[in-house]
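This report refers to the structure that appears directly beneath it.
One chain of protein is taken out of this complex; the other chains stay put.
This part shows chain A:
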């Protein structure tokens, strides 16, 4: 004999898995990722192509030689006899620009129609170096003396990583706070999506009075847990897909230059970070689903779904907003305490872990608290659901909730 809750869960899962909205949610972050990677690769290939600009230098053999030698200027450099010859070649598009010295200043002439450009800042730096070298030569300063004159004061900036003592640079910091905000946004969207699904499911069955037929065949517990498990399975499917696709991408691109530089930037994104993040997200989804199911049991008709989802949205919003504050004032006492509060911790803990403000032990402590609240919510939520799912009250959802909270 198959368990009734399993049939309910399977039915919910199958129906929603076939829906377009589910796949839009699942695929949109992937498409966004593919799109951004594509753009990065495109720029990368454009800049590394052999299509270098050609720069002609009028009557300056020494400068031509120096510019060729530095290779800093990403261009072909050649000497040209006269300005007129340069103008002609520029017109014929044989060169992309020419450089001419008049007295102490230089002039760079480029074609407006040319599609390859010469980096002006680099050129200016190189020209300054050339000028300084020429002056130094005039003043009898040796190359070694010149170098020591030009050397800047050495100021090293270093932060020690609490976990393994490795250095954390500014690039890492920026990337990780972007990651923490990204987690906040993504989790917010995912949570709201599943909250919306379960609220709709219950509201549809309750408002169409199918609930009575279902409850006659099963029980309130089978319905309550079956629905939660069915929708939760959708979330697990989504996360599993991301893990598989992510692991596949890593396997394919592991030798890629850009991938490796990204990897150095996100040095805190380790296996244990991923594990903590995924577990916390799953527990949070379970928690929000249960809460949404309880509130949805108060609904009379479909039009009240938004009203029911709203209080849950506000709670999710707290975590979302706080994840922005994490990057700004990481050691705020409020943030520190909120990291342990279920319903909020799922965004704060991964964010602070990414930024290295807390260690794994604190993260597992927050997970423990999540597990306790999920268990309590599932247990006591059933009682509220059972009592309300067949009651059709004229009161608004908020009034009913207020009454529930007062314990009447």
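FYI, contacts are C-beta pairs under 8 Å (C-beta built on N, C-alpha and C of every residue); 3 or more make two chains touch, one makes a residue touch a chain; residues count from 1.
Everything below uses one rule, namely that contacts and distances are computed from a predicted model.
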item	value
Options "Molybdopterin-dependent oxidoreductase", "Protein-glutamate O-methyltransferase CheR", "ABC transporter ATP-binding protein" or "Pyruvate dehydrogenase": UniProt name of the undisplayed chain	"ABC transporter ATP-binding protein"
Residue of A:218, A:233, A:256 or A:300 touching the missing chain in the full complex	A:218
Residue of A:65, A:88, A:131 or A:209 touching the missing chain in the full complex	A:209
Of A:7, A:108, A:133 or A:341, the one touching the omitted chain in the full complex	A:7
Those residues of chain A which, in the complete complex, touch the missing chain	1-2, 4, 7-8, 11, 15, 204-205, 208-219, 390
